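Only a single protein chain was left out; the remaining protein chains are all shown in position.
For reference, chains read A, B and C in written order, and residue numbers begin at 1 within each chain.
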Amino acid sequence: MAPCSPLLTSDPSRPPRFLPALFCIINCLLLFACGNGENNVTSGLASQTLHWGNGAEPQELDPHIVTGLPEHHIIVGLLEGLVLKDPATLEPIPGMAESWDISDDGKTYTFHIRANARWSNGDPVTSADFVWSWWRALQPALGNLYAYMYYPIKNAEAYATGKLDDFSEVGVKAIDTKTLEVILANPTPYFLQLLDHYSMFPVHRATIEKFGDPSERGTRWTRAGNFVGNGPFILKQWDLNRLVMIEKSPTYYDADKVRLNAIRFYPTENVSTEERMFRAGQLHVTGSLPADKIAVYKKTNPQALRISPYLGTYFYRINTTVEHLTDKRIRRALAMAINRQQIIDTVTKGEQMPAFTFTPPNTLGYTAENGFAEDLETAKALLAEAGYANGEGFPPTELLYNSSEGHRKLAVAIQQMWKKHLNIDISLNNQDWKVYLDSVTTGNYQIARAGWIGDYVDPNTFLDMWLTDGGNNSTGWHNDEYDRLISEAAPRAKERTQRYAHFRRAEALLLDAMPIIPIYTYNSIHLVHPNVKGLPSNILDYALYKQMYLSEE
Amino acid sequence: MSSLDQNNSPEINSTKPNHINPSKSSAFEEKGSSLWRDAWHRLQKNKMALLGLVVMVTMCIVALLTPWITVYGYEEQNLVLGASPPSAAHWLGTDTLGRDLLTRILYGSRISLAVGFIATAVALLIGVIYGTVAGYMGGRVDAAMMRLVDILYALPFMIFIILLMVIFGRNIFLLFLAIGAVEWLTMARIVRGQVQSLRQQEFVEAAVSIGLGPWAIIRRHLIPNTLGPVIVYTTLTIPNVMLLESFLSFLGLGIQPPQSSWGLLISYGVETMEEYPWLLIFPGLALSLTLFALNFLGDGLRDALDPRAAKD
Amino acid sequence: MSEKTQESVLRVDDLSIRFKTRNGSSQAVDSVSFEVARGETLAIVGESGSGKSVTCYSLLGLIPQPPGVIESGVAQFASQGQQRDLLRSDKQTLRSLLGDKIAVIFQDPMTCLNPYLTIGEQLVEPLRQHKNKSREQARQRAIELIEEVGINNAKMRFASYPHEFSGGMRQRVMIAMALITEPELLIADEPTTALDVTIQAQILDLLDELKKRRNIALIFISHDLSVVASIADRVAVMRAGEIVETGEAQQIFKQPQHPYTQQLLASVPSGPKPAQSSQVDPQTQPLLKVEHLQTVFEQGKAGLFAASPAPTIAVNDVSFELRHHEILGLVGESGSGKSTLGRSLIQLIKPTAGSVQLDGQELTQLNPKQLKPLRQRMQMIFQDPYASLNPRMTVFDTLAEPLLYHRLATRKNVTPQVLALMDDVGLAHADIRKYPHEFSGGQRQRIAIGRAIATKPELIVADEPVSALDVTIQAQILDLILSLVNKHNLSMLFISHDLSVVRYIADRVLVMHQGKLIESGDTETLWANPSEAYTQTLFAAVPQLGSH
Partner (left out) sequence: MARFILIRLLQAIPVLLVVITVTFFLVRLAPGGPFSAEKAVPAEVLKALEARYHLDQPVINQYFSYLGDLARGDFGPSFKYPGRSVNEMIAAGLPATAELGLYAMCFALLIGASAGVIAALKPNSAQDYIPMSTAMLGICLPSFLLGPLLMLIFGVWLEWVPVSGWGDIPGDKILPALTLASGYTAYIARLSRGGMLEVMSQDYIRTARAKGLPEWKVVLKHGLRGGMIPVIAFIGPAFAGLLSGSFVVETIFQIPGLGRFYVQAAFNRDYTMIMGTTVLFATLIILFNLLADIVAVWLNPRLRDLYRSGGA
């Protein structure tokens, strides 16, 4: 309304003064432009401030509520779980717990919390903090989507789903102020992996209770100034949609080893802009890179380009309840007729690996056998067997994807491949994200694009979703033997090799029936400024801030 | 400078009625609406407008003939080739999937021109009628009608689109309707403003005194006199509509890949404007050409439809 | 009056101006010469398009070039002993003279003042521009001048906007603005044409007085011979770009030499109605009977602004009768409510109260649908032939519309009827496909009349049908109306502010003032003996040809 006020207040006998006012505003704007000196990368080097492209505005910073990657990046700076991971090997290393003991049956874990572990307000971190935090995380009213991370713990599932009211029956107990005992329902080899997930992080009880009920969503305890954490950084500033800044915490037990003074997270929703910000020296690290830019960086700035395998699979779901898709020969034919390498070369361009299994190869030593091979002749034969020789009479089929440039391109390429190789016409349909989710979960689709990122490094995070009642199955496919292998045989296995053998058998069943068509294994693709040190690549895309620093050498 | 009557008054010379041989009068037999026929004559004298018309007509003809004049299919990929700059084989280059850009622009013109014209026509039809009625009726009817426009303005567009998509599924005609349903609001406002001032004019009073009903007055006296601003706004709306189409198609309402439209080609081209600039430049040129052609045509039409503007 | 010893302020010799358009060129001014001296009033008289305005504006650089081309001529302007040829001065020089030594008063004070700026702001502008006066000095001078041109309460008026003034007051402001820099030459272009007759008299007096007091040269451009007669010392008569006759005012009016001057003088309506037309039928019931008619305006009702100021009573308790074959004159000044009364009669405006009966049938209670058949029997002719014709309809469309709409003709046989109408109103058949803007004002009014008589109505309300027309055209249109009234047995309410016109055409006259009928009577009776004071003032203000 400001431009109008000079009009309204001016002496009516004089001509309008809004033109001078206009000039003033523009001048102010232009004056701001002067004195544009050094960019973030240069200034960050002196102040040890890391500028991080974080992909999106965090929904929340409450570890028991949030679900996304942007939130993850911030929370791991503010809070710390019992264990950390070595970013190079992903093996557990001490975090809040300086050591831990595992019983021989693999069911009882005893954690010894550091004596010098403190919250940012100076309070010591105790085992009671964990018990209370985990109790809170399992409160149904909180709506914690990652409650299932706790399910390996005895009775946790029953408590979370309301079948059990008494938390003392859940297998977590404070032996003394610095000793925490956790009892599992079954031996869970990947349990230590889970502990580094933010959903199992401790939170500061007094702070939370100060701002509301422990099971109340969205109280103000996560705001800058209120937030009390136990991680290497403290929350300094949180401007909606603009910036989250964390600064080095003086109370952190390892504070002298932390070399970064601050990290500034930017909600870089637009990937093209993010890339340009990087180029203009406004960012040290980007969350992603547009596919068509990869080749450019390879040529011009290869040292900034960081491509590494990632624990995720891009695949197509097939609705096995749709009449012509009940036939697994057709599903296999579709899978075989895709030239994955060509798609990777021309569409995704990120050196991804063609996927012939669902679980990414070498997931903590697990690699499934390829369930099929690209073979046009076999594909045609299978299709003919199913009654559609040379694709004739193949019913109209629709491929669903959620609105996105990348998914679109891939779908168009695959549509064309199926047309060319099998002579079948597939139509494309894109839907807005929420509509797409609704269509997939209600089975209102024929073929749908999907992707799955592992929550932790273990084949289980990929394979348990195809259980008959798996919430993420949505294909209508079920197999009793598969269910038995995943939910009974594998957890009881004594050794990793045996356990992996069960998984392999299960995955072979899955790939034989082919309710899903694996396309490729994800790569994480980032731009990282050469000044950034201590950020090795790993399959979880996991960064340990306390090892990172900025240096020009 | 109305008082500077540049022509010598013919008044003195025509004091007596000119009796012309009645047989000659049959030459003035009336056929159809003379306003449009006269406008056409005047338009022919405006070179820029004529050029705009020629460009538009050529575009429409090429769009219609596209399936017969293109060498490649619009969906035909060449993944091995990928994106390639203009060459002898592909005059305007190829996109990242190796599809011929010229072919895709030509096929895209079919969608874009159809959307541009039909959706704008829908908006024009609703907007002009609605605005004229509101402006002519005045008073409470007008207030109520304009409040309805306010309401429609204020409703969240995205929700409307998502619902349309869900309820009706993918449908190109739906796209026309959806866009038309949005664009008519501004049109209605413009027309209403025009009609409000026209309504005060004596020739409308004269029409009332003849006994013409509201509809006849609106149709014969009001709408023809609002054409000027309406045409100008229309020529600005058409390119807007073409771009809106790409947004809706991206969301899933409208056309589906591998079909293309100019708006979609431009929005894809933006993503790779550094690596493959031709993917942005050529569709962009197509749209700009249309806009300028339409603009000159629109200005020409406006002048042609205003008998007073033809001063020469 | 004009002693030739007086120095000549402006002397124009052999001025020729041509307008070039794509369709060829026209000679707007052809070898015109005249001069005007200090303290003298030169009137340039001519009809619209005669080139009288172009002549003056060309001297001031106010005509657009192109299309205007000054082909030849010299315009010597003498100021403070300096002689300048205006036509050969550069823009800078001309601009320094304009508004300073030479000032202009334009015709329409309603449109010639900037509605967005206060009177004061506009008044001080020439002073600030040419005399380098401070804002305060300029203000003082402006206030003095506002008083001098006869506006009370000058200090307050200084900050007023033009719309707060009546037409006459605005013209006073225009005069003040012109005089503020003490010019030596004043050009007044039809300064009173848009004004009511009483106001016109005042403005003419003011101009004359100021001219004498300040001893300035005045060029007075007008089409109205009666007005010119009351102010001019010398007269130049222009026609088609040429000065056909020039001379002392008295000589021109008494003994016009050129036939065109004679024609002009003959066209000025004067005297009573030609007797042959009166066929009024007094015994039968009246065609139109109006009783206690009242029309009230809710101001500001139009548009989306619903808030309404106090209502205006435009027509207040009016009763009269209109007999068959009668032409009833209705006179009054602007704002007297005469137009509203006319519109209320034929239900273009719904009256608030009272009754209107056409041939015994009550009109005020009818809805538009019921009115439709009656519309055929009553029609209206509007004042402004520019505004009352749809600019996007040809003559054919305009004339055919009522015929087709009332099913008096079909698409097939409408053309002969339209042509017959054109014959009736004296339009050339060749013009049938032309648009209104291609016609002159008089021809447009012929079209409007044609439209009004198309349905063969019994009653026509004519609202100032000739006031926008030149005097010779006016005479033609009046004669046309009289002949059509006779030919088609029409009855007419003839509304006009021009008393001479009404006297010339009306059988009976009603006088309206501030919404009320204050006097009525047979035309000649009333002329001879107006009883109301207002009517007397009105009659007294009418400029007479012989008054000089």
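Please note the rule applied: contacts are C-beta pairs under 8 Å (C-beta built on N, C-alpha and C of every residue); 3 or more make two chains touch, one makes a residue touch a chain.
Here the structure is a predicted model, which means the values were calculated and not measured.
Looking at the complex as a whole, the chain kept out of the display touches A, B, C. For the options A:T49, A:N144, A:N429 or A:S524, the residue in contact with the chain missing from this view is A:N144.
Here one chain is not drawn; of B:G73, B:G138, B:P214 or B:G284, the residue touching it is B:G284. For chain C, the residues touching the chain absent from view are 60, 62, 94-100, 103-104, 106, 108, 111-117, 125-126, 129-130, 161-164, 174, 177, 299-300, 304-310.
Listed by residue number, the positions of chain B touching the unshown chain are 1-2, 143, 147, 150-151, 153-156, 158-160, 162-163, 166, 189, 193, 232, 236, 239-240, 243, 266-267, 270, 273-274, 280, 284, 287-288, 291-292, 295. For chain A, the residues in touch with the chain missing from this view are 1-4, 7-8, 12, 15-16, 22-23, 25-26, 29-30, 32-36, 57, 59-62, 65, 67, 140-145, 147-148, 160-162, 217-220, 222-223, 239-243, 266-270, 272-273, 276-277, 279-280, 282, 432-439, 441, 470-472, 474.
We adopt the following convention: only the chains that are shown with their structure count from here on.
Top-ranked chain pair, ordered by C-beta pairs in contact, is B-C. Per-chain Cα centroids separate chain A from chain B by 47 Å.
Inter-chain centre distance (chain A to chain C, centres taken as mean C-alpha positions): 83 Å. Those residues of chain C lying in contact with chain B across their complex are 19, 21-23, 26-28, 47-51, 53-54, 57, 63-64, 67-68, 106-107, 189-190, 239-241, 301-304, 306, 343, 346, 348, 368-369, 371-373, 375-376, 378-380, 382-384, 387-394, 396-397, 400-402, 405-406, 411, 414-416, 419, 422-423, 425-430, 432-433, 435-438, 440-443, 448, 451, 455, 470, 472-473, 476. Looking at the complex, you find that chain A touches chain B at residues 272, 290, 292-293, 295-296, 339, 342-343, 345-347, 403, 405, 408-409, 411-413, 415-416, 427-432, 435.
Within the complex formed with chain C, the residues of chain B that make contact are 1, 3-12, 14-20, 22, 24-26, 28-30, 34-35, 38, 138-139, 142-143, 146, 196, 199-203, 205-214, 216, 220-221, 224-225, 305-308, 311-312.
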